[in-house]
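Sending over a structure as structure tokens; questions will come in a sec.
All protein chains of the complex are present and in place, except for one that has been dropped.
Order of writing sets the labels: A and B. Residues in every chain begin at 1.
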Amino acid sequence: MAELEKNAGHFLEVKDLTVEYFTKEKVVHAVNSVSFSLEKGKTLGLVGETGAGKTSIAKSILRILPDVGARIVGGEVLLDGVDLIALPEKEMRGIRGNKISMIFQDPMTALNPVQRVGDQIAEVIALHNEGKKDEFKRRAQEMLELVGIPRERYSEYPHQFSGGMKQRVIIAIALACNPALLLADEPTTALDVTIQAQVLRLIGQLRDKLGTSMILITHDMGVVATYCDNVAVVYAGGIVESGTREQIFDHPSHPYTVGLFGAIPNMNEDEEWLHPIDGLPPDPSNLPKGCAFRPRCKYATERCGEGPIEMAETPDGHQCRCCNLEAVIKGEKAK
Amino acid sequence: MIRYIIRRLLWMIPVALGVAVIVFTLMTFCPSDAAEIILGSNATEEDKEILRDSMGLNDPFFVRLGDFLTDTFIRFDFGKSWVTKADIKTSILERMPRTFVLTVSTLAISVLVGIPLGIIAAINQGKLGDNMCMAFALAGISIPNFWLALLLVILFSVKLKLLPPMGIGGLEYYILPAIAGCTNGIASLARQTRSSMLEVIRSDYITTARAKGVKEFDVITKHALKNALIPIITVVGTHFGRLLGGMMIIETIFSIPGMGTLIITAVNTRDLPVVQVGSIILAIVFSFCMLIVDLLYAAVDPRIKAQYESMGKRRVKHG
Partner (left out) sequence: MNRKLRAILAMLLVCGMLLGTLAACSGPDDQPDTPTTPSNPDTPGSDGQEPAGSKIIEKLDVGSTTLWETLTPFRNTSAQFSTFVRHIYDRLAVRTVTGEYVPQAAKSWEVADDGVTYHIALYENITDSQGNHITADDIVWIIEENMSRGLKPCFNKVDHVEKTGDYTFDIVMKQNIVDMLPMVLYSTYVFSRAAFEASPDEFATSLVSTSPYEVTDFVAGSHITFTLRDDYWQSEDLIDPALANNVKVLTYHYITEASQQQIGLETGTINAMGSMSATSVQNFEGNDDYVMVNGPSSNGIQLFFSGADSKVVANDVNLRLAICYALDIDGIIAAAYSGYAEPMHDVVPRTNVGYLPKWDNEEYFSYNVDLAKEYLAKSNYNNEELTLLALTSANRLAQMIQSYLGAIGIQLKLNVCDAAQWSSSQTDGNNYDLVLAPIGNGLVNLWSNRFDSNAYANGDATSRKDQTLTDMLYSTWTNEGFTEENIDAVHKYIMDNCYGYGVVLPLVTAVYDAKLNITHAVITDSGDVDMAASIYG
């Protein structure tokens, strides 16, 4: 009974997801055996630098990786117990835009330039619902108002909107069918700072109103702090640390996570130099054996390079993929 | 938008005038003797001189240019052909429809075959479908039209007796000529469609469409194709313009008296009036084609439509 409850509780569960991009010459290991889970109504923040594989994870869940050169090599994505990877395409289409939606990074190019904005919202409604065209149009207009755009602008084209408004339209499209899961891939990175706050607030409001679960991909720790319940840190295609927001922020344990926080300049102090992490992320087509962070890690040992590293439990109960955890904790405490 | 169209139409007048002056000047200073052409090599010098005088060929250049321009543009009197004595306006009015039908049907086949070929090639990029379609297109550009025309005639007219081998009449007379002439168009359209589609398919809004759960077929046709249309429309437009004057080979083989044969024969025989009027007509028709192409852009892409409308508005501000 307890088992069932435990499993039934996981709304979304990703197990050992592995994705490769390949050309004739080489194979890029974009996502390496990633596992995480998400409860209904919660928001998970996926954090990491550019190229870490966050977008690939999201796209794999929706199965909209590019046709050419990308492949889900292994793993399961269970949504309410159903494996999305194994689902036939036709059924998957029924899920896209309907049960799971995605908001993309660059609003400037995410809308079809030759289609009216309102129609683009109505389209997703029509795809997943029965009814008449007028019905869909009406609902699309409601969505527009919901995101703060006057419904008269239904017939306008994307080029007549500013960046921030375009992103609102995209949010409208994503939420039009009231999805259970929203994937937001850096939704505000391409916007300027003032608009960023607006859009994020909007997402937050709608999420709360509609009870949507969300995976929020970002590299901005401030965003994570405000909007996420749980955090997973992604490095070189793998998750190196995951836990609740409080756990990660109060007790970052993985050397990479520590470095991330360290790189954020302190507003209250007068610093001359920034403190980036030394070195560069590894070449994803040529990942080192063992821990991917080893070349850049102060606490690296021989054992780090021997084989795949397992997740270890930290003192406060969250997960960290490090085999030299005590040394790291001791070293950081000393600072 | 109306302002834009009117402005474009008005521009055709200086274009036509410019073509007229240039062609007239070129043909006048071309080394050839109109009298000898008309009278043939069996005539004496005296005969030719009499004719030259009566045709006004010995008048000064600007007088002749002026006469020509007034006759053509004000009185719409295109005169008679020097060689055949046929009324040029009548000839053009008779021949233009045939060339038009031929051109339109050739273009229609090119579009109906070429664009799908390009789409298939783009979707199956790098795979067998892509290579096959591009091979077909390559064959289309390489195969000479006249060779293909004669083979088609041998197959369909002589061996199978399905279609007439030459001449004019109902629509069946235009089938073989259209098929023979369309290979070039298929090739260029297929290649342009393929490259346009490849560019568009990588766009973010295509990913958005897929993420909405749109059927793949609709993604290609409704979302991708519409955006890929702009360069394709350009190719169709220029191709149409080229076809109008360039169907001479097909017209000759199939004995279809059209604009192509009229103008090329006139150039070879230095039949000045026909060349001049023919060039002006073609220039005007081509301008129309370009206008329609530009209007199609506006119909397909609202950003371009906005551009046209703002062009008019800017003028008003300064005026």
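General remarks:
Note that a contact is a pair of C-beta atoms (placed from the backbone, for glycine too) under 8 Å apart; a residue touches a chain by one contact, two chains touch by 3 or more.
Values in this document were obtained by computation on a predicted structure and should not be read as measured data.
Under the touch definition stated at the start, the shown chains contacted by the missing one in the entire complex are B. From the set B:Leu17, B:Leu51, B:Met96 or B:Leu198, the residue in touch with the chain omitted from the display is B:Leu51, counting the whole complex.
Of B:Val21, B:Leu57, B:Met166 or B:Leu291, it is B:Met166 that touches the chain left out of the display.
Among B:Thr90, B:Thr221 or B:Ser310, only B:Thr90 touches the chain that is left out of the view.
When the whole complex is considered, the residue among B:Asn145, B:Asn227, B:Thr269 or B:Ser287 that touches the unshown chain is B:Thr269. Hidden from this view is one chain, which touches chain B at 31-33, 36-47, 50-51, 54, 81, 83-87, 90-91, 94-95, 131, 134-135, 138-139, 142-143, 147, 150-151, 153-154, 157-158, 161, 164-168, 252-257, 261-262, 268-270.
Methods note: only the chains that are shown with their structure count from here on.
One inter-chain figure worth recording: chain A and chain B are separated by 53 Å, centre to centre, where each centre is the mean of the chain's CA atoms. The touching residues of chain B, when paired with chain A in their complex, are 125-126, 203-205, 207-215, 223, 226-227, 300-303, 306. Chain contact summary for the complex, chain A toward chain B: residues 62, 64, 68, 93-98, 101-102, 104, 106, 109-115, 123-124, 127-128, 157, 159-160, 170, 173.
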